[in-house]
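With one protein chain withheld, the remaining protein chains of the complex are depicted in position.
The chains carry the letters A and B, assigned in the order they are written, with residues numbered from 1 in each.
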Amino acid sequence: MDNQTLAVQIDDLTVAYNYKPVLWDIDLSVPEGVLMAIVGPNGAGKSTLIKTILGIIKPIAGTVSIYGKPYSKQRKLVAYVPQKGSVDWDFPTTALDVVMMGTYGNLGWIKRPGQKEKKIALESMEKVDMLAYKNRQISQLSGGQQQRVFLARALAQDASIYFMDEPFQGVDATTEIAIINILKELRKAGKTVVVVHHDLQTVPEYFDWVTFLNVKKIATGPVKDIFNDDNLTKTYGINYKVAVNK
Amino acid sequence: MNIQEYFELVWTDYTLRTITLGTAVLGAICGMLGSFAVLRKQSLLGDAISHAALPGIALAFLITGAKDSGTLLLGALVSGVIGTFWIRGITTKTHLKSDTALGLILSIFFGFGMLLLTFIQKQPNANQAGLDKYLFGQAATLMESDVRLMIIVTGISLFVMVLFWKEFKILLFDADYTKTLGFNTKFIDVLITFLIVLAIVLGLQTVGVVLMSAILLAPAAAARQWTNNLGTMVLLAAVFGALSGVFGTAISASQNNLSTGPVIVLVAGVFVLFSFIFSHKRGLLFREIRFRKNRTDLKLMKTLQFMYGIAQEHENISHPHAIRILNNFYGFTKGSLKKLENEGWIAIDGQQWAMTPKGYKQAQEMYNQKPINE
């Protein structure tokens, strides 16, 4: 690998849920400025990997570092877009309010969001084209709009690395295009984006970097080099062929 | 004393004023903190905690012999917390589900509490009269010191809530995300749970262990129907709670032989029922009206489309047709025809109708967007 700065570096990471090992001995380096997809079958530990990097799940062994330092010291460089289904959308709050939550991390304990935070939130909403819905109750948003709100919340964090858990799940085509455009813009701005992704067909189109994961790391690297039948087969089982490989 | 007298006396009579203030404050704090319980889907945890508090009250009495509510409530707090932790232990360490854990702890702790209470009652020296009030609550036994305690605890809770408002809100909505922002979610979680337990324990004397959870849930459930803003919801729940407390006390005080708990619960239940039906945002009544209106609109559009189909066959779109030919079309009524005319989509002349250019255009647009299927 060339001498790029590493945004994320994972060493010997092992994670087990209750009795079940989910991730084994993972070494993974994410160079700065890539748009990376994590792919793998259901239960491969994709979400778990992201959650472990973000400190939501404690690993049994191994280390995660963000720009060379432990995650706990670099929190402010990292933004997170959880799965849309992970929260209760009937919660009594507005879209703008949710986006504002992105600024809470920088605010720290007790301090209240003010005009500055509101401005950041509104700008983030504009980027995802949701400004018109800022006062909408979140339950009255469509699935795609909810996903955009989540994305705006992460944008409001103004981070260097973005982790997204299945951002394309259950969204309409327009939203999918809007999201991928934002991701590409983020990359252009030098940010690193790591996305748990389901749809193998769109990997070459959307991403420039890919990690194959199935409990163990199978392969990681530029899409053009490693996105091939061989790795897909190793990840998904016997003789997995996708039409994407022309 | 009837209710009217109660409200006349409440301003002058010292006891009545104390009791009323107590139940109002209690209702307010329960409504506030209950909102959190409801939003965290911990509605039934409150029920388990309040039942689990009973043996604590009995044991505190057995050990200290004290009857003052401070000591007894401390006992309640301890056993309520033990119950909560055991529930957590059961759900995290075994494969038993939370409903089983809640029901189990609730009934077993309560049973143990009743065992102790009946045991105390049989003691020859026992000056135990008054422990019964913790079953269904007796607001009349509230003393000034109790009310003072309530006000202090409510004040502290309010202060903590305002202070950590942002943290509470984000944790309630998205706990994992909160963690990634660097907040100590365990701390916030314990804080919220502790406040809820505190509110429950505080209410035991007035409402009783059996029905305490309802005072926690009902104002919050009612408030949720009127607003989509967390702050407003908490405020509204506090108001509903306070009103339930006051009216419940008034009614039970004006009748013989009525515990406060059940009456307050019923008053709160009325709030819930009213909100469920009449809330302008989510209420069942307005939902039904909206549903009907949508259905009428749809029917209207269908009629218009049917007319469009007929009008299309003529060169002059405004060629008049007999109303009779609409007869086989079920969506057509005199009223809907009138509505169509009011919209300026058709013109009616005696037994004839004719499509206006405006109506034609409208129908055309509808076709282009999406055909309405049966």
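Here is the rule we use: a contact is a pair of C-beta atoms (placed from the backbone, for glycine too) under 8 Å apart; a residue touches a chain by one contact, two chains touch by 3 or more.
Note that in this section contacts and distances are computed from a predicted model.
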Identity of the absent chain, which is to be given by its UniProt protein name, from "1,2-phenylacetyl-CoA epoxidase subunit A", "Aldehyde dehydrogenase", "Sarcosine oxidase subunit beta" or "Zinc ABC transporter permease": "Zinc ABC transporter permease"
Full-complex contact with the absent chain, from B:C30, B:I49, B:L211 or B:A250: B:L211
Option from B:F110, B:F173 or B:Y308 whose C-beta touches the chain left out: B:F110
Sole residue of B:A28, B:L135 or B:A354 that reaches the chain not shown, by the stated touch rule: B:L135
Residue of B:F7, B:W165 or B:F276 touching the missing chain in the full complex: B:F276
Given B:A53, B:L72 or B:I90, the one touching the chain that is not displayed: B:I90
Touch residues of chain B, complete complex, unshown partner: 38, 41-44, 46-47, 51, 89-90, 93-97, 99-104, 106-119, 122, 132, 135-136, 210-211, 213-214, 217-218, 221, 224-225, 255, 257-259, 261-263, 265-266, 269, 272, 276, 282, 284
Touch list for chain A against the chain that is not drawn: 11-12, 14, 16, 18-21, 24-25, 43, 60-63, 90, 214-216
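Keep this in mind: only the chains that are shown with their structure count from here on.
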Sites on chain A touched by chain B in the complex: 51, 54-56, 72, 75-76, 78, 80, 82, 86-88, 91-94, 98, 101, 104-105, 107-113, 137, 139, 153, 157
Residue numbers on chain B that touch chain A, as the complex places them: 39, 41, 163-167, 169-170, 172-174, 176-183, 224, 227-230, 232-233
